[in-house]
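A protein chain is absent from this complex, but the other protein chains hold their places.
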């Protein structure tokens, strides 16, 4: 399906060589300002291409104010001709979507991989910018993603054997800003590592090869109570969102895979009162849960990591087969990004914003309904929420 | 939401101390036999409790044949009384769902964590059994999951630095059967490791502690062309399904996180003709993609790994706080599973079956519609699917 | 699909001769009391059968308070055996669902019409009772339906040629109560007409024939602003809900079909200030719109009419054909309701309640989100809602 979300809902269209790509965003709160500098481009990143796309808003706003009606957005494609039939079309690119799109639809776009292109994500980023702006203004939500590794080059943080996650990494997650991230061409906010990554990317390019990597994302100041049991636990919807980004192979939240090696006694996050906090909310002293317990946010930072495989399109010669099953050698021509991970950072952020926005609207619907009835008073005090117990 | 799937759709209800748990399954193909020995229980597993639940089918079948109408299923709860108000109710269990359910709903069930209980998954397993049986009979699909690690004890397979994944692991993924898995109490199909895991679980239990672990799942003989771009890529829906299982923290498919450290030239899966295969389908010589390319199945084995954190409920004393924010010590009484990973195996399988079944119905709708029109003949041969090009 | 609604969502299961019928209700506001005298039965009505069903709540409540989690409900079927194969099974009943269910599913339930039975609506009525109670308590919403005609016997109200709708009818719509409706065995709140209807039903029964009729429903005190443009206009969703009730053939809202013969100058509803109304809301002096304009409620009474065809199952001999296409005569044995219209009254009310509840939650999600941002002040005063302009 070309749609994501339930109440804040994004529909996208478009592939690489059609007229335009774009989206319709449903469920935008009315009477709120649109993001000004329209959208943080997903492009000017660590790779080697720079594209600047203009998003043209078609509907749903007047005088700079959202109307609550669907917002249509269009981004022109530069290369609109379907390709002519070339020799390269004889080969499905290994590990790309050429073969599977053909198998699925019985017919293929001249670009081969149909909508399996980063270009499709432009519509998402435009939609996510609206969600982000709302979340920031209404709740002070901050969403920051950064590159944690490129190929074999990772953040050099140490981690003791008995630490679920290392202190340096947790500090970065806690404090890193978008400004710090965008200062580095690789979007890795550790200048020394960023330099190494840059060099690694240049080397890969020189070898006509490609590199994957990982992106970490943190969501701060997220309201409590988001996430819909049982099937739409917040981590489940986040995982869905992240693995819908092209080239992703993995997702882990909080302590993730490493956390599975620790016993409960070390992994549990103890509760503690928060004296600065007027509403009696509890906090936790550690946050291996990654801000989500039982599928529902507990108010702590939500952080997660996403794995990106190396891009499939490389200019090296590859031994493979034609669509007809004849063995042969393919060397894809043209410019290709050796590493898309830096460019993926705003896409990760945007999908996170869309998820949180959608879950927020769902929880709002419930809590606004519950607020209209007087609380049932017959229950013991621990069975109603502290913040509501006046 | 309590629903999962689009055409094969499962709705569940129930928490720990209510009358029953159950589900409604929509979209079951009509005129097919129900699973006989009704359902492989999710229970008789490596932990220490054994529960046997009887699933009572309410509707949607007659004379042992499905009618195509919704199948209602009910499983009685044994402990149906809401708990009395006890001292333990003063404390939200650390890293459990007690606090977040209360924050979300403003009121909490006596069991604390509402539907964040493995008991909710019984309805899923019943639904998944129907999907599995259909997939097996119609396509020969095999779904096998197994335990790969419990706490620090993992399969002892070696992995060379230049190998994306080790040969022993890949062989296991390729060949392991449910029988081999169920022979071991830990559901780790490597007897020696299983013994170690068992001992580790006993030790944890003796310490009143708990352990997490990982489950690997493989789906064999899955038809080509499943997965709906862009937002419902197969890996995205699988990740959603897996992270909707209680206690999960991570998901990776194919080469996963480790694959991000390899260059494209090593990570790409070359195509090759399959001489035994009459329909001109291509195969790949490696399968780092995990059977999914561009979000769509390519016919190779789909395999993925799921991370389970250690259970939050432990009997050790934990320093934490009451709902009212007073510091104190909690030691949860009663029996608790020290490790749920072996019991999670059938739940992983069931969610995999539900996902594949649902995607299959969606793809069937498309391909059945396309099959009614003559193929457009003006296109170059490589733009239509080999299997359809006669 | 066996589901209705988006946020307040009802899933049903069950056919005539299975173990039970039931439903799962998702999206019930937490911390609200359940309807006490559990559910107004859909049964004890103008026909001749009386069934009393006990709804057993399975989950989603404790101590009489809703938890916000799905509410499972089960109603045992009395006749649980699939029928044996009898001579009657040779004929699809004319105008019943026997033939179409068989065509759709390729296999048929022994009851023939599968889920096309009023019995399926029991789950809906149970779900609707929860919605009704909430709407009543939170907003004072009143929903009253009544029988307006049975076969050729209709309310005897006069209507001038130049009147869109007659005054007596409008007065009834405005003022009728459930008590007045339920006083009459036919649920037509006009005692003289009710007597005639009763006699007509007895005559039909004596002739082994059946009768249709119409039901009018009014929703009072519905909040402004409900209904989701463009596809989920309130009247569209109401029509969907009403025509999902078995045996319905038509729906009209406000002035309906008759309104199409009047010019705009007579049909438009002029606005007027409401001096008693503190929040500056406008009212209309007439209400041919039926409380909905542009698909959105304007706060006036919502009223609509639903057409029910005569039941298909009659004991008269009918010339028809067997499944095999052999001409023959069918006279269905057993008890059959000659007229289901009185029994349809609570089902109409229940579907109305479910629709309003669902739309309310959707609008709550939006307005709660909008309320968190300061209103944009740069707009001319008429471009923001009077009730919000302080």
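Observations, loosely collected:
Here the chain labels run A, B and C in written order, and each chain numbers its own residues starting at 1.
The criterion applied here is as follows: contacts are C-beta pairs under 8 Å (C-beta built on N, C-alpha and C of every residue); 3 or more make two chains touch, one makes a residue touch a chain.
Predicted, not measured: the structure shown is a model, and the values here were computed from it.
Take subunit B: the residues that touch the chain left off the picture are 6-7, 27, 29-33, 63-65, 68-69, 134, 137-139, 229, 360-362, 364-370, 372-373, 375-376, 378-379, 384.
Subunit A meets the missing chain through residues 1-3, 9, 11-15, 17-22, 24, 26, 30-31, 56-63, 65-72, 74, 82, 104-110, 114-115.
Operating definition for what follows: only the chains that are shown with their structure count from here on.
The most distant chain from subunit C, with centres taken as the mean of CA atoms, is A.
Subunit A and subunit B have CA centres that are 23 Å apart. The mean-CA centres of subunit B and subunit C are about 39 angstrom from one another, to the nearest whole unit.
Multi-chain contact residues, meaning those touching two or more other chains, occur in subunit B at positions 1-3, 12, 104-108, 110, 114-115.
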